[in-house]
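Worksheet: the structure to be examined is printed underneath.
After this line comes subunit A, so read on.
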Amino acid sequence: MNRIKAFITDFGWPRIIIALFLLGLFISAPIVGVKLGPSFTDVFNRFGQNAIMVLALVPMVQAGCGLNFGLPLGILAGLLGSTLAMQLGFVGAPGFIVAILITIPFGLLFGLGYGKLLNKVKGEEMTIAMYVGFSAVMLFSILWLVLPYTKADLVMGYAGEGLRRSISLEKYWAKLLNDFLAVRIGDFVFPTGLMLFVGLCVLFIFVFMRTRTGTALTAVGSNPDYARASGVSVERMRTVSTVVSTVLGGVGILVYQQSFGFVQVYDAPLYMAFPAVSALLIGGASVTKASMVNVVIGTFLFQGMLTMTPSVINSVLKTDMSEVIRIIVSNGMIIYALTRKTKVTK
Partner candidate 1 sequence: MTLKADKLGKFLSDNIVTVIFLALTLVAIPFSRLSGTYILSNLIDRFARSSFLVFALILPIMAGMGINFAMVLGATAGQIGLIFAIDNNIMGVQGLVYASLLGMPISILLGWFCGQILNRARGREMVTGFILGFFMDGVYQFFGLYVMGWLIPIKTGQVAQIDGGGVRNTLGLESVRGGLDKIISLKIGPFAFPIVTFAVIALLCVFIIWFRKTKLGQDMRAIGQEQGVSHSAGINVDRTRILAIVISTLLACLGQIIYLQNMGNMFTYTSQRQAGYFAAAAILVGGATVTRATIKNVFIGVFLVHSLYITMPLAGKELFDSAMIGQYMSDFINFGIISLALVLHAWRNRRNADLARAGLRGGAALAAAGGDK
Partner candidate 2 sequence: MTKRSMIVRGALLALYIAVGIWAYSTGKGYKIFVDNTDPAVAGAITVAIDGATPVKVRLGGYTGIMVKGTGSHRIKIMREGAPDFIGEFRFPPESTAAALAVSGIRPGSEIVVTPVDPETRDR
């Protein structure tokens, strides 16, 4: 009994409620006439679509920089990557690879600047990160209008300049990873390529966190004074975590785009950090501690909920209440994490 209690306190009530809610959705889906096969396909697709952006948050949490509400910076690097690769005329798998190759240096650059900035403002990172992200998205909105993109299916038709609001990837690399080695079982399709890619990224971060740099990074997050005493540069570690997070955010949006089928520019990335943060927290992470397990469980629970609520609730109540549920659950989860007294506090 005590072990169950300890497990519940450890896991946290909100998570258990969300998990039970999701379980309830899956059980009730066939009863209200929602097919499980396509639903599971959707859940897996959306899991893979979002997982890397959630994963991108981990290094910064571990390094004590808090939840990376500045994720849009990485996303902007990814947008540059995909739009430039398209502009240069790359299609298919090479196009996707070129997009990643372009994204990485931009991510490094943005991450470096962003990390330097955050080092100057210790203690207020999250609010500032959020506003720096917002500012960057608006600045890039201007850039999307003035940068000399010329390809006809990228730019707005009537003016001939300025990117379209959403650019179709149909002729480029839409569903590239999703369809790679996809396994079809009845009406359920398992997106093997997508899962492999996500697995690869998770493995990369898993290994990275266990290298010397990774352990130093965690040390900085859990006890900065001790880390400093043992000769680790706190500033440098925090910058490293920010750079990794930003680059990974850029790769994350590329994976998101190929699964979603469109590149969305202008103010679309404005609020993209929030669902990622919620997912990580639902997975059991706190503001100061996050693991790969948190990423996988959290993304699965959150995206599962987002996928299942509209179909199930709509067929029961005949109204689309999923948006309201999404807002309340995701932000409620962030507030829960921010207000929880963590054991290790400064």
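In this section, a contact is a pair of C-beta atoms (placed from the backbone, for glycine too) under 8 Å apart; a residue touches a chain by one contact, two chains touch by 3 or more; residues count from 1.
For anyone wondering why these and not others, all candidates are chains of the complex that A comes from, given by their letters.
Because the structure is predicted, anything quoted here is derived from the model rather than measured.
By the touch rule above, subunit A in this complex touches candidate 1 out of 1 or 2.
Subunit A contributes residues 66, 69, 117, 120-124, 126-128, 130-132, 134-135, 138-139, 141-142, 145-146, 162, 266, 274, 319, 321, 323-328, 331-332, 334-335, 338-341 to its touches with candidate 1 in the complex.
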